[in-house]
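All protein chains but one are shown in place.
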Amino acid sequence: MTDDVTFKNREAHEAAEKLATYEWGFTSDIESERAPKGLNEDTVRYISAKKGEPEWLLEWRLKAYRAWLTMEEVDWAKLDIPAIDYQDAYYYAEPKQKPTIASLDELDPEIRRTYEKLGIPIEEQKVLAGVEGARKVAVDAVFDSVSVATTFREELNKAGVIFRSISEAVKEFPDLVRKYLGSVVPQRDNYFACLNSAVFSDGTFVYIPEGVRCPMELSTYFRINAENTGQFERTLIVADKGSYVSYLEGCTAPMRDENQLHAAVVEIFAHEDAEVKYSTVQNWYPGNAEGVGGIYNFVTKRAMCSGARSKVSWTQVETGSAITWKYPSCILKGDGSVGEFYSVAVTNNRQQADTGTKMVHIGANTRSTIVSKGISAGRSDNTYRGLVKVLPGAENVRNFTQCDSLLLGDQCGAHTVPYIEVKNPTATIEHEATTSKISEDQLFYAMSRGLDQEAAVALIVNGFAREVLKQLPMEFAVEAQKLLGISLEGSVG
Amino acid sequence: MLEINNLHATVAGKPILNGLSLTVPAGEVHAIMGPNGAGKSTLSYVLGGRPGYEVTGGTVTFIGEDLLAQEPHERAAAGLFLGFQYPVEIPGVSSMQFIRESLNAQRRARGQADLSGAEFIRLARAEAAELGMDVDMLKRPVNVGFSGGEKKRAEMVQMGIMRPRFAVLDETDSGLDIDALRVVGAEINRIMRGPDRAALLITHYQRLLDYVQPDRVHVLAAGRIVRSGGPELALELEREGYAEVA
């Protein structure tokens, strides 16, 4: 029943790929803007020089590169990762001019259908599809403003919020960047984070000053569609004392990129009483039904809850990528700090996901909550891997973990690998996990009320994931719900 | 038998009892009534010595001794019994073992010999029978799998076996149907009525008092006794509500 799946999302991706490959036709004259193939110190120097970076950052990159040479790829995840030839890749390309089309009518009907299913407004569809002149229109339509960038920036400036690409921030706020870069995810943390440190392309820098509540949800949405941040994205968010920010990453629309390997790093540093809410919807190209192609998404995300009563909440909806390796984590160092991890991970066809979180309790009265919902379909493998660690000095720690897996079909795998390590007797740690298949009773009940099978599956899966979805900002949640349904189309029946 | 004088207590730093005074002489049964949040359960826990219930002022004298200086188990050995509003479940420990070990610990503290296994079972069986409870219930883990009403009856069985001098019964009537209420009421009278015994019934409603006629009724509000009277006060409260009376 999984062989004849009509995986609309995949089709959309493939259509997008076709567009990109043939009709948009990347030509060879781009070569001249690329770093030479392969990775060595010269590549690192080339990247740094191209970006006009200061000496300290070049040194920082080189140090990472040298460390990376001594490290090994991770092999502990429940993932079958094909050998990656790091010398057979380009590590720097000038931001490409996105090919454009004259109107949405020229867009592949499959992609168009996916956009419509996701409920993406027409004007945003134009931006995503690269319709000529669409950006400005979309901006106008969505935000009812002549220039959203200007409005955004003015409002943020007024609040004192810094929201820049990392490259800009390095030039404008070198001291801030230097102080925090690598402070949460050290260069040598793991193979992929180290690689990222050496060759990161671009990314986002956010600084919220003391006592400031960021006046809007910060989103990478526009920038990601405006320019190619590349495969080695680097995000750094610093929330000063008593500040608050909600940050949205990703996009529910199918995203594709000709770079197969993505190794991003996200660092969050939260000071006293600061709160950061980080939401992700990840829908990179998952490869075709036979598992050919698709993005390898190897991401290191970590938050340092440094100050007392600081709080970081990770919410993720992961539906894309051929391989996902990702553990958004919290180091709960400040007394009374709070870490949260809410995750929905959907795998279908030949996708593989190994994702979860680490909650490291160092401070007294620190609390963490983990809610993970894994949904496996097709011939995919979906693993939750988590660590809850309580250090000896951490008094009165509380952790609650709920970890549920749902299997759709009998050719997939659902795995749970939780580690619990407790060194303080005052801790209260509770962990629950269940594995179940989609209930035929529920399916029948929903269908007897008039829903077709796909709608019924979508309904039940959304119910299963509800606890996580409700953590998302409203507009994101609606799209994410639809995305879950689309990702699973054809997986039951 | 019990003298509470100007008692102040806090829970998590929040004042709950604010100068409560109360005397219960031997041979009497008193009732404390009051609205939710008045401090009724706090009073019972303070008397029982529960950690986290901090006495910040006042005295409590129990049979001539300073109650507040004693550990919870010493209070039990001295003859105090606390009937819990929510009796605690202890998986893995049978009620039989729990009650027997507790009773023998009390006896040793009083310089009495342990009850033998046979003596204890005889006693337990007799007391369970008074409650209409199958003694097999006591072979099960403490309060585990018991309904709310069964838990309250199990508390009465414990009280019957331990024969305390003074019982503080916190909302013992909650969760009981009318038949169980009659049985529990009769048990309180049987076990706690006597010239050298006394009891303090903490309750929200008057209905238990239909079966256990109190000698005195006190109204607790905002952490102090605001009115005291005879059994008729309970009826008045039932009729008029706490707002009117207190």
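In this document, chain identifiers A and B correspond to the written order of the chains, with residue numbering beginning at 1 in each.
In the analysis below, a residue touches a chain if its C-beta (ideal position, glycine included) is under 8 Å from a C-beta of that chain, and two chains touch if they have at least 3 such contacts.
In this text, contacts and distances are computed from a predicted model.
J.: Of the options "SufD family Fe-S cluster assembly protein", "Extracellular solute-binding protein", "Aspartate carbamoyltransferase" or "TonB-linked outer membrane protein, SusC/RagA family", which is the UniProt protein name for the chain that has been left out of view?
T.: In UniProt, the chain excluded from the picture bears the name "SufD family Fe-S cluster assembly protein".
J.: Which one touches the absent chain: B:P141, B:G175 or B:P231?
T.: In the complete complex, the chain left out is touched by residue B:P141.
J.: One chain isn't shown here. Among A:Q411, A:Q442 or A:N462, which residue touches it?
T.: Checking each option in A:Q411, A:Q442 or A:N462, the one touching the absent chain turns out to be A:Q411.
J.: Could you tell which one of B:A26, B:V93 or B:I121 touches the chain left off the display?
T.: From the options B:A26, B:V93 or B:I121, the contact with the absent chain belongs to B:V93.
J.: Which chain A residues touch the hidden chain?
T.: Considering the whole complex, chain A reaches the absent chain at 76, 78, 390, 392, 405, 407-437.
J.: Please give every residue of chain B in contact with the chain that is not shown.
T.: 48-51, 71-73, 75-77, 82, 84, 87-93, 97-99, 101-103, 105-106, 109, 141, 158, 162
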